[in-house]
Structures are given as structure tokens and as C-alpha cells.
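Now for chain A:
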Amino acid sequence: MLRTNRRTFIQGATALGLASTLPRAAFAQPTRGGRLRAAMGHGSTSDSFDPALYSNFYMRAQTFARNNMLTEIAPDQTLRGELAERFEANATADVWRFKIREGVEFHNGKTLTPEDVVASIDYHRVDGSKSAVKSSAESIAEISIDGPWVVMTLHEPNADFAYLISDFHFSIFPSENGKIDFSEGVGTGGYVVESYEPGVRTEFKRFANYWKPDSAYFDEIELLTVADKTARITAIATGQVDIADRIDATTASRVESASGVRLFRTSGPQHFSFAMNVTQDPFTDRNVRLALKYAVNREEMVEKILGGYGSVGNDHPIPSSSPYFNADLEQHSYDPDRARFHMKEAGLDSISTELHAADAAFTGAVDAATLYSESARAAGIDIKVAREPNDGYWKNIWRNKPWAASFWSGRPTADAMFSLTYASGAPWNETAWNNERFDKILIAARGELDEGKRREMYHEMQKLVHDDGGAVVPMFADYIVGLRDTVATPEVTGNNLDLDGLRFLERWWMA
Partner candidate 1 sequence: MSDPTALLKLRDLRLDGQGASGTTHILRGIDLDLAKGEVLGVIGESGAGKSSLGLAAMGFCRNGCRFAGGSANFDGNELIGARPAVLSGLRSTRIAYVAQSAAASFNPAWRLIDQYCEFPVLRGLMDRKAAEKDAIEIYEQLRLPNPKEIGFRYPHQVSGGQLQRAMTAMAMSCRPDLIIFDEPTTALDVTTQIEVLSAIRSAVNELGTAALYITHDLAVVAQMADRIMVMRHGEVVEEAATRTMLDAPREAYTKSLWAVRNIRPPAKPLPPTDTAPLMQISNVTAGYGSNDTALQDIGFDVHAGRTRAVVGESGSGKSTAARVIAGLLPPRSGEVRLDGQLLPPDYRKRSRDQLRKVQLIYQMADTALNPRQRIGDIIARPVSFYAGLRGRALRERVREILSDIELDPDTYMDRSPAELSGGQKQRVGIGRALAAEPQFIICDEVTSALDQIVAENILTLLQRVQRDYGLSYMFITHDLSTVRAIADDVTVMQRGKIVEQGTATHILECPQHEYTRKLLASVPEMDPDWLSKQVSGVDSIV
Partner candidate 2 sequence: MNPILILIAKRLGLGLLTLWFVSFGVFFAIEALPGDTAEAILGQSATPETVAALRKELHLNQPALLRYWNWQIAVLTGDFGTSLSNGRPVSELIGTRLGNTMFLAGMAALISVPLALCLGLLAALWRNSLFDRLINAVTLTSISMPEFFIGYVLIFAFAIRAGILPPMSAISPTMGLPDRIVFTILPALTLTLVVVAHMMRMTRASLVNLLSLPYVEMARLKGAREMRVILFHVLPNALGPIVTVIALNLAYLITGVVVVEVVFVYPGLGQLLVDSVSSRDLPVVQVSCMIFASAYILLNLTADVIAIVSDPRQLHRT
């Protein structure tokens, strides 16, 4: 019942995938075969198969190739079952039931059981879990098995729970006595890991007994980590790889001009922010925050930092591609006079503050901060850019300095994004913002199954963050990927993340 409900509002988003930039001819029927070589900027020697510690896009792509989750975000942004054949919630959205697909085989020949699912979820919620998704996992009060069904009872209602569980950390691994075994990277996914050198490469072979039809088209895949952007671009330009991600906005046009290469853009939820700690002076004053929001030239930043490959942000984390995006909200724009006005309201003649940034936050963060500083000067605001070392930025600077640059890759749902970063007491509440009304509707929206009411709630939340919140979100950045003509993409691709929701390995094929 819920599934049909959800579909109605998600469909609107499908057109937002930027697949339309591609030539028509690319949308041929998928064909099986070939060897794909892809170079990704992410991936490090410290990566491992341990689902608690997955952290980057490389591991996401790898995980989606070798493992399945209970649910999957489809290219059209709808949620559909993956290893869960069906799933449903009770009326209060606090009990969720997942019917586990039968006859699904792991790479090692073991058949998938509900016990595997329980063990895989439990791995993240046990005491002393080090998991990155511990907070999501802990929202589950109880897991039980009911025949082919796995039943999860939540502490609080959450209409988006099925979305949360689609997170790649919740990969389903084979288990024994309630303990999962992830050491060899064995899953139920479309590809078997032949070899994996952390920070270097993964070699995949197609899994002959993959359960999912019309999926996993390549025979073999070589997924490389190529951290050096120049090397990635050279590799795609010379045809040494078929896919290279994280193309710099500034070089994108040149990459596109190379023969046999085309760009693949995704306007997703990835956004940059300058997070003010609202408990510290001068950011305690809402007018100061507003003054700073009007003192940034967002168009210039998109142009210069993103090379035009992105869009302006409106000081909240919800992308325009989201079904809950509040289009009616006033767009904050560069207006020195209004900035001055809010300064006066705050009883100040000028503001002098420090903005901490490092390129570890996002590429060009220091330059973005410098641009910010220059545009703010016209409004009489003196922003000193404090350049910080990349190493240790997240630990020492972010959330420790009153105002610092930050980066969010986005979350699949508005709820997840808000809960993670804006709810009071949320682990990553980078602005230390604490708004009762916001917290109240955030929780209410989770349990609200009426779409219209829900949308209104999310619109209000965006407005609250927009008007009162401590984050300046100047821009949403596109993901840019270089593709060689050897690679074909489907007509509709996901825009919740880079590279077709990072499920390109099972959704794309050789041309």
C-alpha cells in the first residue's frame, strides 16, 4: 500500500536526470559482454569490505556491484525492493515488514535466508558498533523473522525507513550463527570480486547466477582508484579507461572536446556549505546570519568554483530534484544593502569574522571562501579567510571553529538529510542549531503518511532553515563524469548520486 503511495510523488522527479544531454543513439538496447575499465577519484588503501566502515564513492560503487540491499532507489528515484521482494509498513509507520526474495544465491553458493538479513542489519546496531550508519540502525527497536518476512519494529515512526535501509552500508552478507562474513566480499550482487587491492583496483567477473534480470551486463570490470585528477583525465582522453569520474568543472569542456569522450552530468544533492555555529558570537544573532547570507555572490561562486556545472543553493540542503523541494521560497541572492540592513537590525556597523576553510572540505573551498570574503566586503563585512591544513580538517576544524567550510554528498531523503545535520542534537549538526518547531515537524513528518501534509511539513522545515539556520549553502555541485563512446547508458539514470546512483556497474553496458 505504501509502495503505490510513494510512487505517485516520486515520478515527478524522473525528468530531472540529465540523461537528456546524451545523443539519442546512446539509448540502444542493453547488450551483454565486454570489459569495463573505470577510474574513480575515490578509494584509499584504508578501505575494506567491512560494511561498518564504508566511506567513499569507490566503496559505494564496489558495494553495489557485489552486494544487494533490501531496497533500492530506482533510476526514476522511486524506491523498489531489491532483496526484499515486497515491503510494507503499518499505519503508524513504526513496524516495517520485508519479504525476502527466495532462491537468491550468494557468490559462494549459499542461499539467502532471512537470518542473513537480520545478521547484516544487526551488525550495525549491536552495542559497540563502529558503524557509520549506527544512528539509522539504532532506530530499530527489534528485528524478528516471520517465515520469509523480516519484521523491524522502530522506536519511532519513520515513513522513510525503507529509504534508510537502502543505504549501501546495509549490504546483505552471508551469515553463520548470526555473524556475517564480509571478509571476501561475498554478496548476492551481479559481480563476483576476483581480486581487490585497497586503494588500487577491484577486478570483477559477472556472477552467472545473478537473480536480477536485465542487469549486470559487463563480463568483466576493472574498477580503478586514480586519485590524481590529471591521470584520470589523461586516461580517459587516451582511452586507457572507459569511465573517469570527478572531472574538474574547469577542465570539463576540454575533456568533452577530446575525441570519443562525452560528459555525463548529474545534478544531485551534493552541496557545499559554510556552517556557522549559532551558539557562538556573532552568529547567535539571526540578523547576523541573514546578513552573511545576503553577502555571498552565489552566481559568481557557481561560475568560478564550479565552472558553471552546478546551481545556486538557497541555504537549505534540499536539492531542486527532490520531490519535497520548496520552490516558493525566496531565493537568497547577493544584496549588500539588505546585508547592511540586517547588520543594523543586529545593532552592528560592521561584522568582522573568520571563515575557516581547507580544500579537504571541497575542491576550491579556500577559493570560494576568498570569493565570499571579497563579495562581503562591499557590504561592510570583513571576512578573514583562515586556510587550514587538509590533514585533520574534519576533526580539528569542522564543528570546532565557529565558521567553517563543509561538504555534503546528500542523503536519499529529505528526512535523512535534515535528521543528520539540522535536528537538534543530531550527531553532525554542524551549526548547533536548535529549533523546537523544526524538531517537532521533523518527527511528525516521519510518521506522516499523507503526502500532501508531508510535503507541507518539509516545505516549512526548509523555510525555517532558510530563514533562521546557521548554514550558508551557496551552491549545489553537479557530478561530472567522462565517458568514452564504448559505454552506453540507459535513457533514465538516477540522480540521487553520481554515476546513476553509483549503480552504473550493474545498469550500464558496452556500446
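In picking the candidates, the idea was that all candidates are chains of the complex that A comes from, given by their letters.
One rule holds in what follows: a contact is a pair of C-beta atoms (placed from the backbone, for glycine too) under 8 Å apart; a residue touches a chain by one contact, two chains touch by 3 or more; residues count from 1.
If you're wondering where the values come from, they're calculated on a predicted model, not measured in any experiment.
Per the touch definition at the top, the candidate among 1 or 2 touching chain A in this complex is 2. For chain A in complex with candidate 2, the touching residues are 39, 44-48, 50, 53, 55, 128-132, 134-135, 194-195, 197-201, 203, 222, 224, 226-228, 230-231, 234-235, 237-238, 240-241, 391-392, 394-396, 398, 407, 427-428.
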